[in-house]
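Note that this complex is displayed minus one protein chain, with the remaining chains in position.
Right, chain A next:
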Amino acid sequence: MQVIKPLLAIRDLAVEFNLHGTPVPAVKGISLTLWPGRTLALVGESGSGKTVTSQAILGILPANARISQGEILFTPPNSETVDIAALNPNSQAMREIRGDKISIIFQEPMVSLSPMHTIGNQITEAIRLHRDIPKAEEKQLCIEMLTLAGFPKPEQAFNAYPFELSGGLRQRAMIAMALICHPALLIADEPTTALDVTVQAQILHLIKSLQQKLGMAVLLITHDLGVVANMADDLVVMYHGEIMESGPSETLFRAPRHPYLQALFAAVPHFDMKPGERLRPIREIDHETSPFRQSAAKKEQIQPQSAPHLSITNLSKSFGSRKGSLLGSEQTTTRAVCDLSLDIGVGESFGLVGESGCGKTTLSKMLMGALKPDSGSIIYSSRNTPIDLGSLQGEELRQFRRRIGLVFQDPHGALNPRMTIMNILREPLVIHKFGNEQSQRQRAKDLLALVGLSPRFLNRYPHSLSGGQRQRVSIARALALEPELLILDEPVSALDVSVQAQVLNLLKDLQQELGMTYLFVSHNIAVVDYIADRIGVMCRGRLVEVGRREQILRNPIHPYTRALMAAIPYPDLDRPLDFQRIIGSNYSDPQSWDSPYAHGPEQHTEWQEVSENHLVRVAVTATESTTAGTAGAEVSL
């Protein structure tokens, strides 16, 4: 009888990077085994060496990295074992393995496909390199693969360019390209991190079903324990280039033994958290608010107000875009925000949930005055004096900007790489002529302490900070002018779980201690649940459901809210994703919803009250469209 060999056996592998002449170890002697047809998840934070490991397996390490010891034994079905670590990465033998026996899909499907070549061209290239078959058959195979990958119109997709496809379809194209030669091993490097939750669920399901059809093994690299729970048979936890714990996921999820894995579990926000329960980040941060508390207390005294902090009425914004040929004569308009009304109370934390393209960023841009709304009004009430944002101009507008702070999603892009942290933090103070240089410097120090960073960071540049530290600097800058309202646009979605827990705790504390109002925008309901008092769910520019946190989470009414909730992968083996519910339907299309929620593009909708403060949007049929909404809210387009 033939002995079954593992598909991939890594023995004592070490990889080092050569940085300015000194070797820096990235992977320090790891060993792991992957059996044919199984899924192994490599879990760890950024910088743990999981991506470097995958690059070593494919022989695509960056030029300044090299395998310093160990072996990577790869045994494709019906062939001899090869030690990939001993092969020259550019050799013919290695090139024959890459893309044929082992394939990879990456995190960012937009930039991982060439913008200049059609999908068909890029997929058939893989067949042409590894198989010797006639051209017509190539196309046929490619179209079959696209169909398998879930393209509704594979013939059209064959001739499409990547930028003509949505993020989810691009990732499907990536998958089709990786699987066209039926590899024995698929490496999936954070395959769904850049996607919306519902799309993520669909892509995970696709990988799983193709894995069964083609009988391949999957090496899944991720930092999301929820994804792991739904996908992996075995688990390897990495930290700083070393393996902390490994074993079947059943064992590791039920009884994590290593403190690092336990800590990772504790850092993930989940829906069963008791009121007041805190996330436990791996590294807790202390912060110092005292220089800011006094002014916050002063504000409280003047400001016992009844009017909502922010009152948005019938706000709409459309974008025109040219489409089609170079002529650009065809004008299409997209309604980014459509007749949106919302009140946010003083000191409240409002969470806005929705997938990409739902208009949440457009809304936050209008609130900060970076975009002018087409219609509708935004009334900002402070110290009982209402201010109409639309009427502000010139100096008034400049003065007003102090009151709203903004934190962006990507901490890499939000900080100027050519300014020191000191200059970044001082910039808003300089613009608004806040104190003299001496006091501004002191203030910058206080701001860093406010987000728990030591003053030694002041003279450093952003590139020398980690993602979490950068995001904290970004928060500190937003707080520099003591704003009353803080708009947080996906502030933690680019961060690792443990860092995410750090930043979420910090934001929560700061809000309580400084008495600010938050508008927290995110696509992750679990994160919003942790930080928000009230939640609004947004889809296609409209709010579809609004209510208090527990109302939305315990009793989601709207089909879109339910789809969002159902698509979230839990880091819990007993709550697997219900793939059947999510697959095959487009939940962000209003026409696909059940009655009475479904509506056409021009149909009227109105609020229906579920319980106190809990509203859900329903369609108005033509006969009753004249009656006002039950909750006394507006009837909108």
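By our rule, a residue touches a chain if its C-beta (ideal position, glycine included) is under 8 Å from a C-beta of that chain, and two chains touch if they have at least 3 such contacts; residues count from 1.
Heads up, the rule we're going with is that contacts and distances are computed from a predicted model.
With the options "Hydrogenase-4 component F", "Isoquinoline 1-oxidoreductase beta subunit", "Peptide/nickel transport system permease protein" or "non-specific serine/threonine protein kinase" in hand, the undepicted chain maps to the protein name "Peptide/nickel transport system permease protein" (source: UniProt).
Among A:Arg11, A:Arg66 or A:Arg95, the one in contact with the hidden chain is A:Arg95.
Only one residue in the set A:Ile67, A:Ile84, A:Ile104 or A:Val346 touches the chain that does not appear here, and it is A:Ile104. Of the listed positions A:Gly21, A:Gly276 or A:Gly320, the one in contact with the omitted chain in the full complex is A:Gly320. Annotation for chain A: contacts to the undisplayed chain at residues 58, 60, 90, 95-100, 103-104, 106, 108, 111-118, 125-126, 129-130, 161, 163-164, 174, 177, 319-328.
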